[in-house]
Structures are given as structure tokens and as C-alpha cells.
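Shown here: the complex without one of its protein chains, the others still in place.
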Amino acid sequence: MDIGGINPVILIATLMASAVPILLAALGETVVERAGVLNLGVEGMMVIGALGGFVVAVQTGSPVLGFVGGAVAGAVLSLIFAALTQVFLANQVATGLALTLFGLGVSSLGGQGYNGIKPPSTGQLLPDALADLPVVGPIVFGHDWVVYFSILMTAVLWWVLKSTRVGLIIRAVGESHEAAHALGYKVNRIRLLCIAFGGAMAGMGGAYLSLVRVPQWVDGITAGAGWIALAIVVFASWKPWRVLIGAYLFGGITVLQLNLQVAGSIIPVEYLSMAPYLITILVLVIMSAGRKANGAPAALGQNFHASR
Amino acid sequence: MVLRLEKRPTPSRFWLYATPPVAVLLTMVMGGLLFALMGKNPFEVIRTIFWDPIFGEFAFYLRGQLLVKAGPLILIAIGLALGFRAGIWNIGAEGQYIMGAIIGASVGLAVFPTESRWIFPAMVIAGAFGGWVWAMIPAILKTRFNTNEILVSLMLVYVAETILAKASTGFLKNPEGMGFPGSRNFSSYPAARNDFIYEPLGLHWGGVAALVTAVLAFILLTRHQVGFQIRLAGQAPRAARFHGVNPARLVVLCMGISGALAGLAGLFEVAGPAGQISIDFNTGYGFTAIIVAFLGRLNPLGIVLAGFLMALTYVGGEMASTNLGLPDAAIQVFQGMLLFFLLAVDVLTNYRFRLAVGAH
Partner (left out) sequence: MNRRNLLATAAMGLMLASGGAFAQGMDKVKACFVYVGPIGDGGWTFQHHDGAMQLQAAFGDKVEIQFQESVPEGADAERVLTQMALGGCNIIFTTSFGYMDPTNAVAAKFPDVKFEHATGFKRDHPNVSTYNARFYEGRAVQGHIAGKMTKSNKIGYIASFPIPEVVMGINAYYLHAKKVNPAVELSVVWAFTWFDPAKEADAAKALIDQGVDVIASHTDSTAPLAEAAKTNGAVIGFGQASDMAAYADGPRVSSIIDNWGPYYIKRVGALLDGTYAQADAWEGIAGGEVQIGEITDKVPADVKAEAEAMRDAIAAGTYHPFTGPINKQDGTPWLADGATAPDGDLLGMNFYIEGIVGDIPQ
């Protein structure tokens, strides 16, 4: 059942894996931004997570510990951002960009000596008997555990943000920090935790690159994935399931355009390679047309200082 | 007993000017530690980065390079700052910079090798136009369809990069370049060249534009009605609407100005220091300018200073890296630290630390 030489089942299975780094990072950033914090340092946290994950996995021989290491590395780096913006009330946009610069530099310094090594591999989670089933096999059963984890996290975050007290507090802090403060919530502490969570998720996304997608350590391995993750959060109007859709859409078009090239499509290559960006814009235009609010948390990017 | 932050009734004038030097000092200490850990002489590294480009043996050359490097940063950052002040987030200046360079260069290359004094001015206008058009896409999508400008402007950077690759391997490729990518070099086309006006200072038309724009933007923000509207829209959007500020017009205006300035920066760069359109023509000025804008506290004159400080760390960092064998990454980390400290100590301008007994 090929369409134009491309098998849609394999295409879907592929995009699910290739979207994981962006999806994880974007989910983390969604929580951060819902709490009213704009952290543009996703790229830096991803790349430090890629290195942290790689180093831990190589040293311990365990890819699972590697992902934990990536998350810890990303979270630790994000704490610099948290300290600057929550304690020293520094501008979030500039601090985030500086974090990216810093993260790229630190990872490059720390990664010396890890070039050319192969990390322990992360295999398919479920037995071949399931993965070899037609259609559902590759799409539903054929993945490594991180793919399932990324989908699970989407569901968990959707539930947490929508229907739990924790989610309510996060949203309150992001919509009106003054009101949240008046209700007795420690705005900056809550934001700090959200930032660390975002860092951990970005770090895991980076680790997926260095442990599964590539898998290798090279300087600047993220090559801009963090920026795409930021765009996906906006695309998704700060809603977890839409983040998943956005990441799959972007990842899907990226994979599709490469497949079209292989299949010898008549569309010129340069238009194909612009397609992921243009189609993302187009879909967002269609989705946002005619709506007044775009769903951005009201306090996004504003620092809070409790005067009393 | 805890240390508490307390808002000052009015911003401290002393700390307004004292924070940048304090931050630089702190960075020197921390950076020195880092360099010492890497087995380098910290004093030598710090001197190479901060002193040598301005007063060292080769300062006669490097001083000029500071403006070459700072010029585009300042030009772009001023445009961005206007938008940021009004709450309009143009993150895609890099794309507008590329498009300004491509459109501007196309005009010049289209009439090669005609010699006329009007060619360069036409290129300047085309460059500004190219950046403006590229910024108008997110602006119009925002005003018409309420599409978020962060996403659109950012995505358009990648589209512009693809167009740049196509330009260098296709429609702008040098016909005498043996099939290699890259356009003709403007250094061999005097009528279209953005030459140095005064080389020891590194002054070319881009530098002139940057400094003039800084002054104009300062006047606009402090003296002109539009400046008032911009500031009001950023600080109190509702009040702004009440005062008759048309948000859609403001978006188009701010995005347009920042796009045109980024386009100008691209044109001056391609016709001057860079010399040609090539696949890797853009080097991240559009993103670095965002940092410069905030380091300059979104104030045009502050941006000029911030631009020079960034340029200094680039030029001095390169020297430290080449001459002292420091990895490039160490310089990146150092720059990151400098930015962190600059951003952190800024808090002292508006707040003071107080020892308080007990909580709240």
C-alpha cells in the first residue's frame, strides 16, 4: 500500500521516533511558559542534556541511566536561568539566549574526549512478535521506551495542567502572578520548579539525540532543534496534545520531504526543504484565524517581585 | 535572618552606571578561575580579551574591527528594541538580515559591471526593502489572522537560509566562479562596494547608519508621539488603546522598522566586510542582536555600548583563542558568564538587598 513510492505506515512509525527530541523539549517548555516564564534557552539545555546523557550512558553502560543523566544535566543548567530570573529578576529573553550560548560552550568543553564513541544502544521495547504485526506493529508496538514515554508525558501533562490542583496553581501563576501571590502561593518558587522540570525534559530530548537518533557525541548535535521546540509550543497554543500534534506535523513533513526526494518527486528539492517551516506557518495561520486570543499565558515573560 | 530584595522608590542612578563595570569585574574573576582551571594564565587571558584589542600591539587594526563587528549588531538591536518595548516579538531578525542581503546584492549584481554613483544607494534601498518585506509577513499574519509573530518570524529564518543556499548555488552564483557556490565579490565592483570611509576606525556606511539610527531612535523614543505610543503599548496595553493607539498599526510599524534595519545591516555586510553572498553568509547577528538589545536595556544609547562590549568579547576572545590555545568553547562559556553577570547585577538598579529578621 505505497503511495507514490512511500509507505505511510513506515512514515508514521519513523516520524514518531524522529519527533521525540522536539516533543519532549516542547512539553517541558509548555509547563515553563504556562507558569509565565519564557525560557529561550531550550537549545542550550538540550545540548547539555545530550552530553550529560551520553557521558552517563557510556560510563555506566546503561542507556536508561543515560536519560536520567541527561534530565539532571538539563535541569542543573536550567537552575542558572531560574536563579537569574527568579532571584535576580533578570530579563527572561536575554537570559534564555545567554543560556543557549553558555550551554553550547560548556557541552563542547565537557565533550572533549567523547568523540567517535558509540553509546550503549536503546532497543525496541516490545517483543518482535508484536512489532512484526502488519500496520499496527511498526506504528504501535515497534518503538523504544522513550517514544512511549513521550506520549505518556503528553497525556500526564494534559491531565495535570487541566484537572489537578498542581496544574491550577501553575496556570494561576502564569495568568496573574499578583493574584496567585495574594492567594498565598510562592510564585517564584513554583516557577523555579517549573523551570527545572522544563530543563529536565529538554535534557532528555537532547539525550534522545545523542543516545538514539544519532547516536554519538558531536559538538552542537542539536543543530537548532531547541528553536523548533520553542516554535512548537507557540504553535500548540500552550496545550500538551497540540504540542504532540505540532511535533508530529513538523517531524512528519521533515521525514516526508526526504522520502519524496528519495522517491524522485517532481517538486524541486529546495521547495521541499522549506516545506516543514512553511506548512507549520500555514497551519498556524488557519488555526489562529478568526480567534481573538491566542492562548498565551497573560504573565508570560514578566518577572514577579513580591513587594510584601 | 534572611536577605531580602526591596524595590527602590526610584531607580538608583549610581547603580545604573555602576552595574556594567561590576559585572565585568565579576566575570573577570570567575572567568579567570575557569581559565586557571584549564591551565592558562588567567591574567594573560583577561588582558588579551579586554585590553589588547583596544591598547595592545595590534590595536591599530583591531580597534577598527570593533566597529565592523558592532555595527550590524547595533543596527539590528535598535530595530528590535523598538518592537520589544511595544511587546512585539520579532525573533527572526536573522532571516530579515539574510533577505536584505540577497535583495540588495541582487540589485547590484543585476547591473554588473555598470559604473554609476546611483548603484550603491539603490542597493541600500533594496536591502532595507528586502528586510522589510520579510518582516511584513509575520506582521500582516499577526494583524490579519492573529498568528503569533514569534513562531512565524523564527520559521522564516530557516526559509531565508534555504533561499540563501539557492541564491549562492543558483541565481546569484558567480558566472566566473568555476561552478563553485557564491556570488561575485563586491570588492572588485567599486560602484556597488560598501568601502571603508575611514579604515582605522573600521567606519563604513553600515557603521554610519548604526550610529545615526541610534540617535534617531533615541529622539523618536523620548521626543516623538510614536515613541510615546510604543512605550505605552508595552507598559500598559489597555491604556494605550484608550489613548487611541492602534495596535495593528504599531505592529506593522515596529516590525517594519526592525525588518528594514536588519535588512540594511545585511546589505552593508554583504557589500562590505563579507563581500559576497555565500551559503554560510549569515553568522548569527540577528540572534546575538536580541541579547545586545536587552543588555542595552532597550535604550538606543545603551545598545551602542552593549554592541561594542559584545564586539570586544568576540574580537578579544578570538585573540585569546588563537594566541593562547584556548578552545573556542571556553570563549563561549566566558561570554555566557559575562551576560549572566550583566543581567544579574542589573537588579541593583531597581532593587536593594536588605537584611530582614524573620520571614515577610
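Chains here go by letter, A and B, matching the order in which they are written, and residues are numbered from 1 within each.
What we mean here is this: a residue touches a chain if its C-beta (ideal position, glycine included) is under 8 Å from a C-beta of that chain, and two chains touch if they have at least 3 such contacts.
Everything quoted here is computed from the prediction, not taken from an experiment.
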| item | value |
| --- | --- |
| Touch criterion as defined above, residue of B:Tyr17, B:Phe43 or B:Tyr61 at the omitted chain | B:Tyr61 |
| From B:Phe180, B:Tyr198, B:Phe242 or B:Phe353, residue that would touch the chain that is not displayed | B:Phe180 |
| Among A:Val136, A:Val166 or A:Val269, residue touching the chain not depicted | A:Val269 |
| Residues belonging to chain A that touch the chain removed from view | 5-7, 10-11, 14, 18, 21, 108, 111-112, 115-118, 209, 213-221, 223-225, 254-255, 258-259, 261-264, 268-270, 273 |
| Absent chain, residues of chain B that touch it | 57-58, 61-62, 65, 68-69, 162, 165-166, 169-170, 178-182, 185, 187, 269, 272-276, 278-281, 283, 315, 318-319, 321-323, 325, 327-329 |
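To be clear about the criterion, only the chains that are shown with their structure count from here on.
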| item | value |
| --- | --- |
| Rounded Å distance between chain A and chain B, as computed from the means of their C-alpha atoms | 27 |
| Chain B partner contacts - residues on chain A that touch it in the complex | 80, 84, 87-91, 93-95, 97-99, 101-109, 112, 219, 224, 227, 230-231, 234-235, 270, 273-274, 277-278, 280-281, 284-285, 288-292, 294, 296, 305, 307-308 |
| Complex interface listing, chain B residues touching chain A | 5, 7, 84, 141, 144-148, 150-152, 154-156, 158-159, 162-163, 165-166, 287, 290-291, 293-295, 327-337, 339-340, 343-347, 350-351, 360 |
